[in-house]
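Report on the structure given below.
Just one protein chain is left out here, and the rest sit where they should.
Up next, chain A:
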Amino acid sequence: MVVIMVTMASRSTAQRPNGSTQGKICQFKLVLLGESAVGKSSLVLRFVKGQFHEYQESTIGAAFLTQTVCLDDTTVKFEIWDTAGQERYHSLAPMYYRGAQAAIVVYDITNQDTFVRATTWVKELQRQASPNIVIALAGNKSDLGNKRVVEFDEAQTYADENGLLFMETSAKTAMNVNDIFLAIAKKLPKNEQTGSAGTSGQGRRLVEVEGQKTTTSNCCK
C-alpha cells in the first residue's frame, strides 16, 4: 500500500508496519512543463500542500519545491521544478529539464492548443532530455468536463504511442494528482546509483539511511 507522507521533505526515514525503519531514500528531479495557465503550479500546490487557489499567480522563471512519497520499501523525494509557461521563457527551459529523471507535461482539457503545445514539449524532451526520463502527460482541469475539447481517448492513444504515463487530473478536486506523482515514483528505477550530488546536483541519488528512528511519521504504514 502506498501513502503520501503528510509531513514534508526533511524527514529522512520512514517506518514500516513492523516499526523498523526502512533504509532507502531516492531523490529525483522532476520538471513540470506546459503552456501558460494549464495548471502546472496548481498541480504542484495540490501535491505539496494539499491546497488549491482558484487564481494561482503566474510563475516567473521557475519555482522550486520538494515533496516526499513512500512506496513500499522506499522513500521517494521529489525535487520539483515548476516552470513558466509563456513561450518566450522557452529558452530557459533546458536549464530546468537538464538532468531531470521525470517530467510532467501538462495541458488543459478545455483548450486544444495546449494539447498541441504539450506534444511539442514531449518531442523536445525525447530529443534533448536524459534518455531514460520518465514522462507523464497530465490532462488537467478534468473538473471542467462540460467544456472539454481534448478527448480522453485521443490523449491516451497519443500517450501509448509515445510511451508516456497518462492521467486526466484536477488540481481543483485533487483527482489523480497524488496518483500521477505516485505512478511516476513507481516507474522510476530505484536501485541503481548514478550521478551524485557533486557536479550537477541533478543526478539520481541513493542515500542509505542508518536506522534513525522517527516516531511521528505515518509513512508506509
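Brief remarks follow.
Here is the rule we go by: a contact is a pair of C-beta atoms (placed from the backbone, for glycine too) under 8 Å apart; a residue touches a chain by one contact, two chains touch by 3 or more; residues count from 1.
Following the convention adopted for this analysis, contacts and distances are computed from a predicted model.
Missing chain, UniProt protein name: "Growth hormone-regulated TBC protein 1-A isoform X1", from among "LSM complex subunit LSM3", "Conserved oligomeric Golgi complex subunit 4", "Vacuolar protein sorting-associated protein 35" or "Growth hormone-regulated TBC protein 1-A isoform X1". Checked against the hidden chain, the listed residues A:G61, A:G163 or A:P189 yield one contact partner: A:G61.
Residue positions on chain A in contact with the hidden chain: 9, 36-37, 53-58, 60-62, 64, 66, 79, 84-89, 91-92, 95-96, 99, 197-202, in rising order.
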